[in-house]
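Here is chain A:
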Amino acid sequence: MPCELKEKKRTGVINPIFTCQPAGAQYASIGIKDCIAIVHGGQGCVMFVRLWFSQHYKESFELASSSVHEDGAVFGAVQRVEQAVDVLLMRYPYVKVVPIISTCSTEVIGDDIDGVVNKLNEGLLKEKYADRDIHLIPIHTPSFKGSHVSGYNVAVEAIIKHFAKNDKKDKKLNLLTGWQNPGDVKTLKHLLAEMDVDANVIFDIEEFDAPLMPDGNHVAHGSTTIDDLENTGSAIGTIALNNYEVGKAAHYLEETFDIPTKIGPAPIGIRNTDTFLQNIKELTGKSIPESLVKERGIALDAITDVAHMFLADKRVAIYGHPDLVIGLAEFCLDLEMKPVLLLLGDDNTTYTEEPRIKELQNNVDYDMEIIMNADLWELGDRLQNKGLKLDLILGHSKGRFIAMDSNVPLVRVGFPIFDRAGFYRQPIVGYEGAMILAERMANAWFTDMEYTKNKEWLLSMW
Partner candidate 1 sequence: MPYHEFECSKCIPERIKHAVDKTPAENLSDALPLGYLNTIPGTLSERGCAYCGAKHVIGTPMKDVIHLSHGPIGCTYDTWQTKRYISDNDNFQLKYTFASDMKEKHIVFGAEKVLKDNIIEAFKAFPHIKRMSIYQTCASALIGDDIKAVAQEVMEEMPDVDIFICNSPGFAGPSQSGGHHKINIAWVNDKVGQVEPKITSDYVINYVGEYNIQGDQEVMQDYFKRMGIQVLSTFTGNGSYDDLRAMHRAHLNVLECARSAEYICNELRKRYGIPRMDIDGCGFGPLASSLRKIGLFFGIEDRAEAIIEEETKRWKPELDWYAARLQGKKVCLWPGGSKLWHWAHVIHEEMGLEVVSVYTKFGHQGDMEKGISRCEAGALAIDDPNELEGLEAMYKLKPDLIITGKRPGEVAKKIRVPYLNAHAYHNGPYKGFEGWVRFARDIYNAVYSPIHKLAFVDISKDAISTDKNFVTRQMLSDKDIDPAVVNSKELHEYTGEFDSIKKLRNKEYPKFPQKGKLTAV
Partner candidate 2 sequence: MDMTLDSKKDTLMDYIMKNCLWQFNSRAWDRELQNENIIKKATQLLCHESPEKSTPADRCYWAEAKQLVDEWQCFPWLSKMTATDTKCMMGKLKNDLDSQLITNSLNEELNDPNY
């Protein structure tokens, strides 16, 4: 079979693609309005994740630490959580939602964050904060399991479980977006608006692209409210994009509240966007309007200009979040490109059962490798030592040195992108995103042609 799915052979990781679970839980938390999560662990587990978000967005997001020090590691540190909750609530009067996120250290020492939440609910919150609507949500994200992707999945489920109610009047369509950028959320909202669908977007992170306002606004934050989260249990349907990111929450809503659910691909590429619209149509009964036919047409027209002339047969490697990598690979195939190496960077063992991967395995007509539990050295080693030839790499900024040292243009897609300006604003989903992606790849290739003098004259007549 030309398409081989296998695990990385080495035990360790050289240049990781992913970070750990608590980081994913933190990403979910910042999507909620009036929310500051407390990460129960060492301070680095928060400081670096805040830095990570700020590298990508050039914004600051609020996240707190329980600051576990030596004594806590030895004797247990749940009292640090109690203190952290109190200090946080005293100093941030607007805060309503406080996820308590565990880490490797506090899971190993066995701190009972569920117990401490119960204790605080019965004690501190009743005694001192009775006039405030406070939600403490324990989220278990030991760093030695999964990755930030599974951490996000776990956190979204925990948050939805905490809030979802089936007796709300507002009947909307749930859209669980998965790990997206503000530009993507804006595009998803646009598609829903064109379909005339009133959707509950979880999480609405459009405001992560925060303005610089004359009156000062010191942090960026998501806009999803408690009301929105409660409404998820009363929705007319759920569309969950990215199974590995929001699959758990979608299943929970489906099983608990009997909400019709479509767990589908993120609308990456024309075909996946068609599927997305079809799913909306099925769940809402709305029809696809002429405006989207036109929008699709504009994208097809633009993509046609670059596809078979330039992108055809270009060999690419793709790394990042599993749903993203698969979606990009699918789109590349539609563009006549050859994704030859897909890197899925965590220890998830269910990829072997993934129908979209099976589709690739059944239909790809050239040699393709899909590596599970991969790191970026799987890419670097092949390029530098094993003779792998690539025309493009698709992935996030952490792969920049491997790409540069191998002289292969890196088209930035995914999270984090800290070495290009404003990419969080540019969608990669929807028809617009498909067009942007195809053009971004073509332009990267064009620049490379020019600076490596590789038929650079070709573009003089295009």
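Per the selection procedure, all candidates are chains of the complex that A comes from, given by their letters.
Here is the rule we use: a contact is a pair of C-beta atoms (placed from the backbone, for glycine too) under 8 Å apart; a residue touches a chain by one contact, two chains touch by 3 or more; residues count from 1.
The structure presented is a predicted model; accordingly, all values stated were derived computationally and were not measured.
Student: Could you work out which candidate touches chain A in the complex, given the options 1 or 2?
Tutor: The answer is candidate 1.
Student: Which residues of chain A touch candidate 1 in their complex?
Tutor: Its residues touching candidate 1 are 10-16, 18-23, 36, 38, 41-45, 47-52, 54-55, 58-60, 62-73, 80-81, 83-88, 90-92, 103-105, 108-109, 142-145, 147-148, 210, 212-219, 347, 377, 381, 397-398, 400-402, 405, 418.
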